[in-house]
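I have a structure I would like to understand better, so I am pasting it below and will then ask my questions one at a time.
The complex is shown incomplete by one protein chain, all other protein chains being positioned as in the whole.
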Amino acid sequence: MRTGVWLIGARGSVAVTSMVGALAVRASLAAPLGCVTELPELRSAAVPTLGDLVFGGHDMSTVGLVKKARDLAASGVLPGALVEAVAAELDMIEVEVLPAPGGGVPCEGSPDGRVQADTAARIVSDLRAFRDRHDLARIVVVNVSSTEPVATPHPAHADLAALRAALDLPGAVLPASALYAYAALSAGCPFVDFTPSTGARLPALAELAAEARLPHAGSDGKTGETLLKSVLAPMFALRHLRVTSWSGINLLGGGDGATLADPAANAAKTASKHRVLGETLGYQPEGHTRIDHVPELGDFKTAWDLVTFQGFLGTAMRMEFTWHGCDSALAAPLVLDLARLTAAAHAAGVVGPVPELAFFFKDPIGDVPHGLAEQWTLLVEFVRGLSDATA
Amino acid sequence: MRTGVWLIGARGSVAVTSMVGALAVRASLAAPLGCVTELPELRSAAVPTLGDLVFGGHDMSTVGLVKKARDLAASGVLPGALVEAVAAELDMIEVEVLPAPGGGVPCEGSPDGRVQADTAARIVSDLRAFRDRHDLARIVVVNVSSTEPVATPHPAHADLAALRAALDLPGAVLPASALYAYAALSAGCPFVDFTPSTGARLPALAELAAEARLPHAGSDGKTGETLLKSVLAPMFALRHLRVTSWSGINLLGGGDGATLADPAANAAKTASKHRVLGETLGYQPEGHTRIDHVPELGDFKTAWDLVTFQGFLGTAMRMEFTWHGCDSALAAPLVLDLARLTAAAHAAGVVGPVPELAFFFKDPIGDVPHGLAEQWTLLVEFVRGLSDATA
Amino acid sequence: MRTGVWLIGARGSVAVTSMVGALAVRASLAAPLGCVTELPELRSAAVPTLGDLVFGGHDMSTVGLVKKARDLAASGVLPGALVEAVAAELDMIEVEVLPAPGGGVPCEGSPDGRVQADTAARIVSDLRAFRDRHDLARIVVVNVSSTEPVATPHPAHADLAALRAALDLPGAVLPASALYAYAALSAGCPFVDFTPSTGARLPALAELAAEARLPHAGSDGKTGETLLKSVLAPMFALRHLRVTSWSGINLLGGGDGATLADPAANAAKTASKHRVLGETLGYQPEGHTRIDHVPELGDFKTAWDLVTFQGFLGTAMRMEFTWHGCDSALAAPLVLDLARLTAAAHAAGVVGPVPELAFFFKDPIGDVPHGLAEQWTLLVEFVRGLSDATA
Partner (left out) sequence: MRTGVWLIGARGSVAVTSMVGALAVRASLAAPLGCVTELPELRSAAVPTLGDLVFGGHDMSTVGLVKKARDLAASGVLPGALVEAVAAELDMIEVEVLPAPGGGVPCEGSPDGRVQADTAARIVSDLRAFRDRHDLARIVVVNVSSTEPVATPHPAHADLAALRAALDLPGAVLPASALYAYAALSAGCPFVDFTPSTGARLPALAELAAEARLPHAGSDGKTGETLLKSVLAPMFALRHLRVTSWSGINLLGGGDGATLADPAANAAKTASKHRVLGETLGYQPEGHTRIDHVPELGDFKTAWDLVTFQGFLGTAMRMEFTWHGCDSALAAPLVLDLARLTAAAHAAGVVGPVPELAFFFKDPIGDVPHGLAEQWTLLVEFVRGLSDATA
């Protein structure tokens, strides 16, 4: 079951770490740490193996994959020896990473008279050619490109027919992430949004996914502070402790940090970080989550949170934590997991948003539990269902 | 269903906080924060209400309950106004708190010629008189007395008949906590050990519980660092992250801190704190948990833990947390929960150790899950079963 | 040497804590913790005693001093028993706290036709009446009112004659803090700015202070994160360690927090927090200081800072700290110290800005050392000089 993984933002840190890791793990050069599909509870014949994956993608950067991997090694994200061990194989993927159609900024519309429908058509034809070249059973398109600013609403977002009409006119109807989602679904490919950008989260695109009978998943990979919230907030709830405030700051260094330093993009990300508290606790505690860009931290992130809470008879207590994580190392194995699980879902005929993948996301689709343990139970049952379907 | 709650260590911080809180909550002076039996998922007609509870106990301290409650208010554990509001009612419990039989140190054996069987008989007769005085359906005996040093093994611990024989001879066969458990079970009362002491954890006492058809539960209330471990360790496991070390220090001020400053008692407590990691992760990470006594901290405790872990391709990461909790405020509502749930279990005919109460304990009885979420699921099902049994 | 202390913002947390504390300490109900003028190295006959101080002030709030003190006790800033012990005496100060002239918002100018010169004249006459009523040797005016937004520049700020002319015209020339400074200096009173507002920091006011032969001091009491920076930054510098980033967040609850939630006021405060790093290290590390308002924290503040640094051969290291302080308790004794020291400076004939008081300020006047130890040395020598002058 040869499965394509088409990465939007294929030259970024998360994408390159995912590719290096897939190559290293399948060559038995590294253990599959961080990959949850490799845990006994999720192992399933219905899920393609790491060896089944074939990589490609779009990016507007022109930095070579091996160069980027070496940069990541220099900054401590990847072991240098591992990068060298897979460098030749990584270099073979180079030809499959194409320039981002529409001049790298597809959302800007048509500087040269072309309309967004043209850009979408280019993406579709790139995907079809990739499928044919490698004789793939299917391609999962995963967005790991830079976080966009919050998108401008447009009436055509509400309806597929209106959207198709609007894309044929000049002007930017869809932000880049949604145009990629539109093209992916149009090409018959499941779509996963690992970023907080719009992606497939528009009524018109939900309609398209249903029409095309495709699964899609998102949004925003859960790798740090929100992961901790998803176990700590349930702890307070189950112990009937009242969380009075939850404040936090995220210090980010990498490319993503630079993007998020832009307050508009920042807003998209911090909003998705808050949902878990309100939904788990049943009320919204005081406090905010801040994001700051500190280039010095490189691909590492330091998050600090302070939680104040009340116990028996109102006694005031507090906890604080510091999380010092390597974002790309946390995200990359989840990208591989999501590609594999979404491919399996497609093979099993799953259509529409997949709430059972909530385990992976900060801002999961649908009315799902926000506690990690319940999300895990949902995921285990989902994978078991896929196995039964294929068995 | 009038239910007795007999507290061993009734003049201690946890006991007095439990009594003040029960009085305040049932008079609607405070919300039942911290009481998990008051959460919607656990509310059940099978469980006695706070209003059903009647308090008594043993202690070798002679400090009055109201005096102790005011001391706790002065040190910030209890709101002063609440203490005054329930002072008269609290004072009425005074007559039900009896001197610890055997001169307060029942484990010391028989200075005046008496044997441990005599001390046990005194405890039994105190319990029976309490039951009769208040016309109680049953009494749950809860050990909240000072943590004992690790007990000296004795051959009679292995067998009930041997134990009964040995208790009739001079000398200390059982440590105090186990003598209380022996007496409670002999008097037909379920026994809960909220401390890390021996309690009912001896084969001879398991035999006695089975013979007397009584439930018992323990050990060691889970209120701080171990509570956090029970949600954080599963998080690392579910994400396939390898915990390489987990180190911690607990700074304790109160009476319990003074006891635990004694390295022998300390050993009992830190051992129970470690189990959760090995059992959740499937391997034992490096690192230790230390306990230090810092009187200045009063009834508050500060715990700090450092966790180092490896993710994708071995990347090293870390998290640390500081927990600043009020131990008595965290423990007291759980003592009430345990008394109520164990009474319901007894009413429903549950016999022997109750692993479904693992949610409450650092060192739960039996082969149980150590993740808090799974323990919660077990507990919810258990309470549902009790309701069905009584319905 | 009876000395007036005139507090702008006399009904605020810092002001009321200062008054309660002065009354309690001089009645020997509390030790003078936090008061540096009570340390052996600074004790001097040239400095008025706590018993010499007479309090008064302006505020636009109408909450009674005793009521405010009880609120502070309820929120854990002041011991309740102490408040009651000095309540009667505190209540006697009530008549000396006058409504803020100009309707409480003197910077707004002249809604009813009056000009800022009129408001200044009212302040001057209030100060003179206070001096006469109590037969004071002098009055030190201390600004402890809410932080203002960054002030709008005005050409008349540059020159005293121009300022006097402009104040006679309608419109707001000076922000409130500077109008108070103008009036204080005009009335012959030394002025201390404990806030980050403009205060006396305008060329025209420097001219006025020189003309009136008065000392003045500021700005912004150093009580938390900046205090720590003033010892930690020198540590890195003296050890030749290169600070690569210094990021922080301040979570504030009290009235001050609410004001600072306003981004404009926030800007004034974070700017003054940064100066110490650049001036101590000789370069500006990466990173920012954020301020967030979390009402739940009340008068307590939690600050968290992360410092990354490089050592020998570039090795990357880090430290982080959490500071959990009670802002009013930290600020109030310094307000008393500043009033006493500035009075002594005035008595000794000191004129103009007093850089030797840099020890107390986040953003000290003049070209002063930013390390706390050097500031201490400067302060000790300054007080010694005052003693010699008066001896």
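In order of appearance the chains are A, B and C, and numbering begins at 1 in each one.
Rule of thumb we're sticking to: contacts are C-beta pairs under 8 Å (C-beta built on N, C-alpha and C of every residue); 3 or more make two chains touch, one makes a residue touch a chain.
All of these numbers come straight from a predicted model, not from anything done at the bench.
Engineer: For the chain that was dropped from the view, give me its touching partners among the shown chains.
Structural biologist: Taken over the complete structure, the missing chain's partners among displayed chains are B, C.
Engineer: Who touches the missing chain here, C:9, C:32, C:101 or C:199?
Structural biologist: C:32
Engineer: Tell me which residue among B:171, B:278, B:295 or B:349 touches the hidden chain in the full complex.
Structural biologist: B:295
Engineer: In the complete assembly, which of C:63, C:92 or C:231 touches the absent chain?
Structural biologist: That would be C:231, which touches the missing chain.
Engineer: Considering the entire assembly, which residues of chain B contact the chain that has been omitted?
Structural biologist: Contacting residues on chain B, toward the hidden partner: 244-245, 247, 249, 251, 285-288, 290, 292, 294-297, 302, 304, 306, 308, 320, 322.
Engineer: Contacts of chain C with the missing chain: which residues?
Structural biologist: These residues of chain C touch the chain that is not shown: 17, 20-21, 24, 30-36, 38-39, 76-79, 82, 227-228, 230-232, 234-235, 238-242, 310-315, 317-326, 329-330, 332-333, 359, 371-374, 376.
Rule of thumb we're sticking to: only the chains that are shown with their structure count from here on.
Engineer: Which of line, ring, star, complete or other matches the graph of chains that touch?
Structural biologist: Shape of the chain contacts: a line, open at both ends.
Engineer: Report, in whole Å, the distance between the mean C-alpha point of chain B and the mean C-alpha point of chain C.
Structural biologist: 51
Engineer: Take the average of all CA coordinates in chain A, do the same for chain B, and state the distance between these two points in whole angstrom.
Structural biologist: That gives a centre separation of 44 Å.
Engineer: Whole-Å distance, chain A centre to chain C centre, using C-alpha means?
Structural biologist: Distance between chain centres: 49 Å.
Engineer: Hunt down the residues of chain A that sit against at least two other chains at once, touch-wise.
Structural biologist: Correct list: 320, 322.
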